[in-house]
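What you see is the complex with one protein chain gone and the rest in place.
Up next is chain A:
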C-alpha cells in the first residue's frame, strides 16, 4: 500500500511540477500576447488553483493521446504510402532548411514567443512544411463549390479528436488523404482539409494557428443556439409614402383632445418601460445562469481554423470558418483569442500584431510586412516596400525587415504538395457522416443527422428542442425526410400542444402540402393544405373541428372561394357505426364566391347559406361598384299546403328580398320560383360535395396511415447503384453484349485454318496445293459428318440394348416386384423410349441434312477468296 501511495505522491509531484512549468510558460505567453483576461488574476496562481488546473488538465488529456495514435496506426499502412510521404525531395529539404533558418532567426528576434508551427511530422514521421501539406483540390461535386457547403461537409465527414496537449500545436500533421481515410482528426487536420478544398474552389483561404476559447477548441456547441431553430427575421418592408396628391381630400377634423392623448401615451409608455425593464432583468438573469464558468486556460488553448480573405469569389468581407463546426464567424468574434501564424499553399506568415484585444484589432493585410512577417518572397500578395528612412525609429521592426530581406536574396518557390490527391468517392460523399450518423448538442437542442437511405423510413435529420438547458423536457421535435415515396419532407411534432404538422413536397397523390393534426382519427381538429394547382377542384385548405369543416378554394370556374359546413350530432343507428355509412347530418352550409366579372353585381351571388333545419336559404349578392349595401334574398323552401290541400307552389312571403335597385323582373313569382328550384338543386349538389369532402378526408387519412406503415423510399432512375431495376437492366444489357461478342468470335472461325497451318507459312498457294486443300477440307468434313452419324447410331444402339435388358429383367422378375419397383420400371421405360425416339429423330435429321451441309461447305470453299482463283477452273 505504501509503495503505491508513494508512487501516487510521486506522480502528483511530477504533475505539479509540470503544471508549475506550464504556469510559468503561460505567464510568458501572457507577456507576449498581453491577453487582457489572463493578466493579473492568473499571473499569480495559488497552489489551490494550480491543483484545480492540474485536475482539469488530466481530465482532458488522459483519454486522447492513446486513442489518437491507436486509430491511426491501425488504419494506415505506412508502407503502402507513396514515396513523397516517406521521404523529402531535395527541394523540400531545401525548404526545411530555409524554414529552420527562419525559425531560428525568429526565436532569436522574438525570444518570448512560442516556437513556430512550421514543419510537423507526417504519418511517416517525416518533417513536412505546413504549406506543402495543403493540397488545393476542386471537388467534382457541385455541392462543394461554395464555402458553406464545403465547411459543412468537412465538419460532417470527420470526427473531432481533441489535441493531445491543448496548449501546444500537435507534433504530427497528417496528410488530408490519411485523415479522410480514418475520418478522424484534430482541428489542424480539419482546417488543412477545408483550406485545401477552399483554395481549390478559388477562395483566398488560409490555415490559421492561434488561440481559441474553450467552447471552440472542444467543439462544444451547448452554449450556442441551433441555427435551425433561429427563425429568419422578417424583412420589414418600408412602404414608401406616396406624396400627397394635389387634390387629395383633407382628413375629417379630429375632435379628440390632444392633451388627453398625450397623457394616455405617457401612461402607456411608462407601463411599457416597466415591462421592458422586467424583461431585461429576466434575460440578464437567464444569461447569467447560462454563462460558462471562467476557463483557467483562457487564451492559451491552441486552435486552428480557416481564414477567408475578401476579394476572390465575390467574398465581400474577410471571415473565419471554424472547420470543426462549419460555422462562420466575423473576424472580430469573441471566440478567437489570438493568431500566431497563418499559411496557405504558397507562403507562411507570422502575426506581428498585438492580440491583447483578441482578434478584434487585427488587420488582415498580408502584404504589410510590419504586421505580417512572411517567410518566402515572391507570393502574389503585394508587399509594401518600406524604405529604410521610414522606420528608422523602430529597431525592432528593422530587424524583422532584415529577416525578410535575407529571404529575398534566395527568392525561393514553395515546392508542390507532397500529399497525394484528395479523393472523396460518391459513396463517401453521400454517406457523409462516419458510420452514417452524427449527433450535435446545441443549447436546448439536439441535432441528429443521418445519411440518406440509411434509415428505412427516409429520416435524414432530427432536431429535438428542449425546454431546459439540461435537455430533459422535450418541447418539440422536427424530423426531416428525404426520398420518401409519399413526398413527406418534414414532420413537426409539438409536444406541448400535441400538434403534429407534416409538410409535403409537390407530388403527393392527394396533392397534400401541409397536414396538421392532433390525432389521425377522423372528425377531429385538423388542417390540410393542398397544392391547389394540381387539384382539379382548386382546393387550397381544409380545416376541420369536431363539428365543422371549412374549405377554401381558388381558381374555380364557378368562382367558389369558401365553404363552411356545420354538422349536427350524429343520429344513432344501431346497425351501422362506421363514419362512412352514417355521415353526420349537415346543419348549415355557407358558401362564398368570388366576383364573376361576366355577371352584373346584382345577379352575382357573394354568399349563400343553406340552413337545413330551418329550411331556409339566404343569398347575399355582391356589392355594386359605387354602393355600400348589397342585395339580399331569403327563401323559405318549406312546402306548404293551403286550406284546400293543394300544394302551394310559390307565395310572395316565401321570398323576402332586399334589392339595392329594385328591378321589375325579380319581383315576379316565376323568377323567384325558378331561382328557388335552382337553389334547391344547388343545395343538393353542395351537400353532395360536402359529403365527398368528408369521404376524401377519410381516404387521405387511410392513405397516410398506409404510407406511414409502408414508408417506401423512391429511388431516382439516375441512381444506378440503388435502383434495382436499372441495375438489372444494365446487367442484362451487358450480358447481351457479351453474348453477341462471343457469337461474333465464333462466326469468325476459319474452317480452312487447320489445313492452312500444315502448309509452310507466308508462301503463296499453288494451284495444286489449293485443290488439295479443298479436297482435304471436304473429306475431313465428310468424315466428321459420318462420325457424328456413327456416334448417334452407337448411342441409339446402346439405349436400345439397355432397354431390352431391362425388359428382360422385368419379365423375369415380374411376379416378385413391388408396385413401387413396377412404377420405377415403367417410368424408366417411358424415358428410355423417349430417348430412343429422339436419337432416332436426330439420326434421320442428320442423314437428311448431311449432304446439304456438305454441299454448302463445298459452295463456300469455291467462293473462298483464298481459293477462288485456283478452283474456278474445276467448276
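What we mean here is this: contacts are C-beta pairs under 8 Å (C-beta built on N, C-alpha and C of every residue); 3 or more make two chains touch, one makes a residue touch a chain; residues count from 1.
In the analysis below, contacts and distances are computed from a predicted model.
A.B. asks: Tell me the UniProt protein name of the chain this structure doesn't show, selecting from "Tubulin epsilon and delta complex 1", "Integrator complex subunit 11", "Dynein regulatory complex subunit 3" or "AP-1 complex subunit gamma".
C.D. replies: Hidden chain identified via UniProt as "Dynein regulatory complex subunit 3".
A.B. asks: For the chain that's not shown, point to the residue among A:370, A:587 or A:669 touching it.
C.D. replies: Hidden-chain contact among the options goes to A:669.
A.B. asks: Which listed residue, A:656, A:733 or A:856, touches the chain dropped from view?
C.D. replies: Among A:656, A:733 or A:856, only A:656 touches the chain that is not shown.
A.B. asks: Extract the touching residues of chain A with respect to the undisplayed chain.
C.D. replies: Residues in contact with the chain left out: 245-250, 252, 623, 626-629, 649-650, 656, 658, 660, 665, 668-670, 673-674, 677.
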